[in-house]
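Notes for the one structure printed next.
The complex is shown incomplete by one protein chain, all other protein chains being positioned as in the whole.
Then we have subunit A:
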């Protein structure tokens, strides 16, 4: 890849840096000890691979509802460790993107979409304190 002045290619910068567009809170990624902390401390938090478009869809949907979700973008290197940690918290398997609401695993994009269509999502978010009217 061609090097820019900063020594990194434009592609590299794009994928690694500017993924979230700055609208939601990008929290520190991937350290095992902090994962549990993140889940507990945030009403809504989304875990996803860096540069994942489906993760972006979840975030845009939540933002559109007035939720300000915490987002944790996980490096490929730390992916396994983070998934393992999340599975421990959940007591079962976890896949990216994973949405935790009120400290518990809520589900992936599929569940977020279905519950939104049926109208169940918003009350759940309100209950968790992620949404105020």
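Everything that follows uses one rule, which is that a residue touches a chain if its C-beta (ideal position, glycine included) is under 8 Å from a C-beta of that chain, and two chains touch if they have at least 3 such contacts; residues count from 1.
Here, contacts and distances are computed from a predicted model.
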Per UniProt record, name of the chain withheld from view ["Argininosuccinate lyase", "Transcription factor TGA4-like", "Cullin family profile domain-containing protein" or "N-acyl-aromatic-L-amino acid amidohydrolase"]: "Transcription factor TGA4-like"
Residue of A:57, A:81 or A:124 touching the missing chain in the full complex: A:57
Residue ranges of subunit A at the interface with the undisplayed chain: 1-2, 9-11, 14-15, 51, 53-54, 56-58, 60-61, 64-65, 109-110, 113-114, 116-119
